[in-house]
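Single-structure report; data block below.
One chain of protein is taken out of this complex; the other chains stay put.
Moving on, here comes chain A:
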Amino acid sequence: MDNRPEFDYLFKLLLIGDSGVGKSSLLLRFTSDTFEELSPTIGVDFKVKMVTIGGKKLKLAIWDTAGQERFRTLTSSYYRGAQGVIMVYDVTRRETFTNLKDIWAKEVDLYSTNQDCIKMLVGNKVDKESERVVTKKEGIDFARESGCLFLECSAKTRVNVEQCFEELVLKILDTPSLLAEGSSSVKKNIFKQKPPQNDAATSGCC
């Protein structure tokens, strides 16, 4: 009883999208609540954050991939076992939006090994409202089409950044198969259909 893991679930999340849309900036904002100029990601970056969402202690391992095409074959491996994928585009650059449709969404289907993996569409840089070229409605439509969650946010002003990760995680918590994978307890036997482990021990202390 005492050596209970220090978290209830470990979830693997993945950030994808064209170079320069602000993936690294979003992650930095989420993990350290700052905004600074970062070098373009080389290959992949990785951060861990402990959060309490929905009364559960969660360890989030967030993988920040490079948008550069040159790294794409390498990054494909990071899709493996991810419970959530955040697809980011820049609301001021249309091609970053169309590339999500044409390239990135297909990559998810191709490389994700997780049938029920949750996808989230995120339009970044809404602080640059005057330069916006992709409307919110277009975002919503695309999200509906491809069965994603959707949010618009800004890494610079931190608008919606927290919500973005939170909603994704809540949805994962809602999906039993993903939950089972992320669970720190042992795997279950599908023939015997034991009820899922009750996490009563974890109280929502904060």
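Rule of thumb we're sticking to: a contact is a pair of C-beta atoms (placed from the backbone, for glycine too) under 8 Å apart; a residue touches a chain by one contact, two chains touch by 3 or more; residues count from 1.
Here is the rule we use: contacts and distances are computed from a predicted model.
Asks: Can you work out the missing subunit's protein name as recorded in UniProt? Choose among "Rab3 GTPase-activating protein catalytic subunit", "EKC/KEOPS complex subunit BUD32", "SWR1-complex protein 4" or "RING-type domain-containing protein".
Replies: UniProt lists the chain that is not shown as "Rab3 GTPase-activating protein catalytic subunit".
Asks: Using the touch definition from the top, which of A:Thr41, A:Gln83 or A:Asn124 touches the missing chain?
Replies: Spelled out, the listed residue whose C-beta touches the missing chain is A:Thr41.
Asks: Which residue from A:Leu26, A:Ala66, A:Leu100 or A:Ala143 sits in contact with the chain not drawn here?
Replies: Checking each option in A:Leu26, A:Ala66, A:Leu100 or A:Ala143, the one touching the absent chain turns out to be A:Ala66.
Asks: Extract the touching residues of chain A with respect to the undisplayed chain.
Replies: With respect to the unshown chain, the touching residues of chain A are 18-20, 37-48, 61, 66, 68-71, 73-74, 76-77, 80, 111, 113, 115, 186-187, 189-191.
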